[in-house]
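One structure is given here, and the rest of the page talks about it.
The complex appears here minus one protein chain, its other protein chains still in place.
Now for chain A:
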Amino acid sequence: MENEVLIKVEGVSKKFCKSLKRSLYYGLGDISRSVLGIKNPDKLRKDEFWAVKNVSFKVRRGECLGLIGHNGAGKSTLLKMLNGLIRPDEGRIEMKGKVGALIELGAGFNPVLTGRENVYNNGAVLGFSKAEIDRKFDEIVAFSELEDFIDSPVQNYSSGMKVRLGFAVASQMELDILLVDEVLAVGDAGFKIKCYNEIFKILKNSAVIFVSHSMPQIAKVCTEGLHLHTGILKKKSSSIVDIIESYYSVFQGPLTTTEGNMDAIVEELEIQTKQNKLILDLKKISGGEIRVSPKEKLSLKLTYYISKKVAHRVIFFITDKDQKLISQLTTKKFYDYNINNLISLKIDLEKLQLNAGEYGLTIHIFETDEKIKRGTTLYGIRNCLKIICVTEEFVGASPILYFDFTDEFQS
């Protein structure tokens, strides 16, 4: 039964109200009508909007659906509906089998009671019997690594410790469907890895829906992706790269900004790829865009001048869409110039080595000497160039690719 559909969502919509006062008032009316068996209005009333509109998908056993979207896109609302906490206003949801949710770990923990007592209580809330918890108690405590504190009150736990205990309890359930909503953000690195391994284990024979803002996490865990944008299903695909692409496309690119004390001024940046040549006038602080392939040979020519005599280096950073630094190139020291005379720096990069995706280029010119390696920034410009890397081959999700290596198989 590998391909059994466990989650079936058909045209599901949910409306919310922007004003709390009105929302409560509508609620009163809706409840009265429902109790008396009268149909509730389908149309949007004043201040109402569709938090989720006409979303359909299926998840089979063994599949993991990554749900992504910006804040307020309707992800949590959708999960709440899947979990049966709130009802859809339109459509139909079918959930087959035992459903577990790692949504807010440790909901229902009582701060005054000990970890041990809370394990039993939390287990009961999740649908365990006492005998089942007795059987799994040692496993749960071992997984959470909280042996020494299990008899202390939970109010003395740190937030990370609470998440550990909560995850340990929730992950011990034998589930058909697992809903995970960004719960792993709190734990430390070691525990996160442990949690992923656990999720992979669960994934083998269940259907998982995974919500996260961390694209590497999504790329790592999910077999399929779904991009929600303002409640509407924007893209659904089995290629996670496509989904991540779609997710980033709704964001406006990062703004080009300058920094530093402006002792140095960059005139222009010339970018030469195999087919294209692009000249950026950086005095205008506006960015440009190039399309490249992972093995692209790149030549950069930077022209600038400095208004004082100082030893300096130029550094080129490449950042990903989350503005995380991916790689950098630092030039040698340069001193041999005249004040306010144009300096031209030419860099040839044999292979760009970037994976498919969108990246940004940041340039810094900074002072340097024997003692201080990284001195005052004379000039900096962030995201002056958008690098779009495209590739036909599937190459995973790591940002940097190696090409110059030898590999040898033996048998």
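Please note the rule applied: a contact is a pair of C-beta atoms (placed from the backbone, for glycine too) under 8 Å apart; a residue touches a chain by one contact, two chains touch by 3 or more; residues count from 1.
The rule we apply is simple: contacts and distances are computed from a predicted model.
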| item | value |
| --- | --- |
| Protein name as given in UniProt for the chain not displayed, "Nucleoside ABC transporter membrane protein", "Malonate decarboxylase acyl carrier protein", "ABC-type polysaccharide/polyol phosphate export permease" or "cysteine desulfurase" | "ABC-type polysaccharide/polyol phosphate export permease" |
| Residue, one of A:86, A:142, A:193 or A:311, that touches the chain absent here | A:86 |
| Residue among A:129, A:156 or A:340 that touches the chain left out of view | A:129 |
| Hidden-chain contact residue, picked from the options A:120, A:137 or A:337 | A:120 |
| Interface with the unshown chain - residue positions in chain A | 16-17, 23-24, 26-28, 30-31, 33-35, 37-40, 80-99, 101, 103-104, 107-108, 110, 112-113, 117, 120-121, 124-127, 129-130, 176 |
